[in-house]
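Got a structure for you, questions after.
Let's turn to subunit A:
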Amino acid sequence: MAHIALATGFILILIGLYGALTNRNILRMIVSFTVADTGVNLVIVAVGYLRGRTAPILDATLPAAEAAARIIDPVPQALVLTAIVIGVGITALMLAYAYKLHETKGSLDIADYRELKW
Partner candidate 1 sequence: MIKRFTVLLLLAGVGTLFAGLLLGYSPDGELNATARYYADHTAPDIGAANIVTAIIVTYRGLDTLGEVTVLFLTAAIVGLVLARGRRRTRTEQRELPPSGELLTTGSRLLVPLILLLGVYVFVNGHLTPGGGFQGGAILASAILLMLLTDPLRRFSHRLISALESTSGLVFVGIGLLGVFFAGGFLDNRILPIGNLGSLFSAGVIPVIYSFIGLKVGAEFSSMLVSLSETEDS
Partner candidate 2 sequence: MHFEWMMIPYSLLTLFIVVNYGLLLTALMQKIGARVGRRYGIPIWQNYIDLVKNYGLRSSITHGVMFYLGPVFRLSGGVGLLLFVPTIYGSVMFSNLSFAGDLILALYFVFFGALGMALGAGESGHPHAAIGVSRGLSQMTAAELPFALAVFAVALQYQTLSITEIVAAQQGAVLHWTLFTNPFAVAAAMLSFLGSMMRPPFDLVLAPQEIPIGPPTEYHSSYLALMQTNRVIFPIAKIVIYMNLFFGGAASWPVFFLKVFLIYLFSLFVGVAFPRFRVEQSIRWFLVWALPLGIVAIVLV
């Protein structure tokens, strides 16, 4: 289970990176990055998964005393929450850039933004 998720996550990352590095359209690059981000999230959650255990939420069926034996690792989940929010923040920023770049040059081709070099 964890391995499947891990592998999927890695594949998503690679696909996302491939898309981000080969698509010249800025919007598509950003889209590709979100795919890669999803892959990362998947990897993180998968790493914290323990076979046959339940979510780290105590309730009637899961008393505190048994928690250590029955829950999966809560830390990666906490991390992923943060990562998702940060991811969306960066995506939004990139989108703002896309908008602004388009406004200055009327183009969304990344190859058009090469005035600075060398």
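Keep in mind that, in the parts below, contacts are C-beta pairs under 8 Å (C-beta built on N, C-alpha and C of every residue); 3 or more make two chains touch, one makes a residue touch a chain; residues count from 1.
Candidates were picked such that all candidates are chains of the complex that A comes from, given by their letters.
Small disclaimer: the values here were computed from a predicted structure and weren't measured.
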Selected neighbour of subunit A [touch, this complex] from 1 or 2: 1
Candidate 1 partner contacts - residues on subunit A that touch it in the complex: 2-3, 6-7, 10, 13-14, 17-18, 21-22, 47-51, 55-59, 64, 67-68, 71, 73-75, 77-79, 81-82, 84-86, 88-90, 92-93, 95-96, 99-100, 102-103, 106
